[in-house]
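Here the structure is laid out as structure tokens; the discussion comes afterwards.
A single protein chain has been removed from this complex, and every other one stays in its place.
Then we have chain A:
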């Protein structure tokens, strides 16, 4: 996961997004310790000042908490993590819907198309 930050948004927020996704996928569990600022910097080739800002940002959203002298940990407060999960789902869906509307699809078409797509995929997975 060293490479590719795109250049249109700040690196600290792209890194925060990556950490959020790791939490969603369960790669980082509630109570897990994040790498130190410098270790994380080395892993992703990012300036430690920027990593620091990412951690501060996540702390502000209460997704992580820093414990004095021990490091930074994923929160064990499940309701905050549930909120994050809901929020990211809403954001992703809203982007999808906007771009479908941009191409001229109506809500009914989107809904029907999505259901059909998911049903087909489910069939594929069962095979």
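The working rule: a residue touches a chain if its C-beta (ideal position, glycine included) is under 8 Å from a C-beta of that chain, and two chains touch if they have at least 3 such contacts; residues count from 1.
Here is the rule we go by: contacts and distances are computed from a predicted model.
A.B. asks: Among "ABC-2 type transport system ATP-binding protein", "Formate dehydrogenase subunit beta", "Ion-translocating oxidoreductase complex subunit D" or "ABC transporter permease", go ahead and choose the protein name stored in UniProt for the chain not displayed.
C.D. replies: Cross-referencing UniProt, the chain left out corresponds to "ABC-2 type transport system ATP-binding protein".
A.B. asks: Which residue from A:28, A:46 or A:84 sits in contact with the chain not drawn here?
C.D. replies: A:46
A.B. asks: With the missing chain put back, one of A:21, A:38 or A:121 would touch it. Which one?
C.D. replies: The one listed residue touching the chain not shown is A:38.
A.B. asks: In the whole complex, what residues of chain A lie against the chain that is missing from view?
C.D. replies: 2, 5-12, 38, 41-42, 44-50, 53
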